[in-house]
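For this view, one protein chain was removed and the others were kept in their places.
Take a look at subunit A:
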Amino acid sequence: MESVQTKKMMKTLLALIPVESPLYSFHPVSRLLLFVITGFIPLFINMPELNFMFAVVVLLLFIYSKVALSSLKMYLPVILCAGIFTFLTFIFFPGKDPDYKVIGHVFGLALYDQPIMNAFIAYSKILALLLSSIFYFSTNRERDILAALRTLKMPFVASYVLGLSLRSAGMFLEDLHTVREAEQARGLDYAAMKFTDKVKLYSMYIIPLISLALRRSDEISNALFVKGYSLKSSGKRADYILTKYRFSASDVATCVVLILLLVLIVYFKYRYQWFGSDHSLFQYVIK
């Protein structure tokens, strides 16, 4: 039963996702565009409620794509700490403005309306951007990213470097795992170690890992040389990965809608001053 389930799941850069995820009906270019556009939209919006809604939409996309929301657990500290830090900076360093109004006190510190509003704006943007970023890497594999970039005619060397970089991060972690297992096999007890010793040990891991990377670079460059690849002329070659994806009408529609959405948001923001904090519900609540 377990093996059947494993076959149906696919490992992305950050999570496990079912092979039949509806998201995979979209071409990698559409998914990449979604990542780029959603990485910009919250920056133009100064209404926290809209950015929080945006974050909810991204969470719904997680559910639609059948990504287990439990994979977001590791980001909870990031989400919480970022919020605490953002609010603390605006509470402790509100700045001076005669128009500020005191709306309360915390630990003897006055809370002013505008800095608290600004904290909400900043945090809502951070949350929305963070979730959209995690969404992309939770739903895409290294080969999806490569397929998107090669479809967009990125030069072979650049896409190869990017692919190898992402793969290298995985190899680096595998090497680290091997080193740690070798230490444990020799009787190293992590649990009994002091914190300072653990810090020292972790710093020292980098030495064998970089040495392995150095050896690997020689092996890979030799292999490429033998296959006839060079920096200057890689020549035109058949791209197997691209044959696996088809840019359909729904992709065209998705890309148009996404680009239009960003253009409209930017247009209405700068032409009619929409999405400003003055129109926010939070402004009324705080006041």
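FYI, contacts are C-beta pairs under 8 Å (C-beta built on N, C-alpha and C of every residue); 3 or more make two chains touch, one makes a residue touch a chain; residues count from 1.
Rule of thumb we're sticking to: contacts and distances are computed from a predicted model.
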- Look at the options "(2Fe-2S)-binding protein", "Energy-coupling factor transport system substrate-specific component", "ABC transporter permease" or "Cysteine synthase" and return the one that UniProt uses as the protein name of the missing chain. "Energy-coupling factor transport system substrate-specific component"
- Answer key for A:T178, A:S221 or A:Q273 versus the chain not shown reads A:S221
- Task: Could you tell which one of A:Y24, A:F62, A:Y136 or A:Y245 touches the chain left off the display?
- Result: A:Y136
- Message: Can you tell me which of A:S30, A:N118 or A:T254 touches the chain that was removed from the display?
- Response: A:N118
- Task: Write the list of subunit A residues that the hidden chain touches.
- Result: 13-14, 35-36, 39-40, 42-43, 46, 74-75, 77-78, 81-83, 85-86, 89-90, 92-96, 115, 118-119, 121-123, 125-126, 129-134, 136-137, 157, 160-162, 164-173, 176, 203-204, 206-207, 209-211, 213-214, 216-218, 220-221, 224-225, 229-231
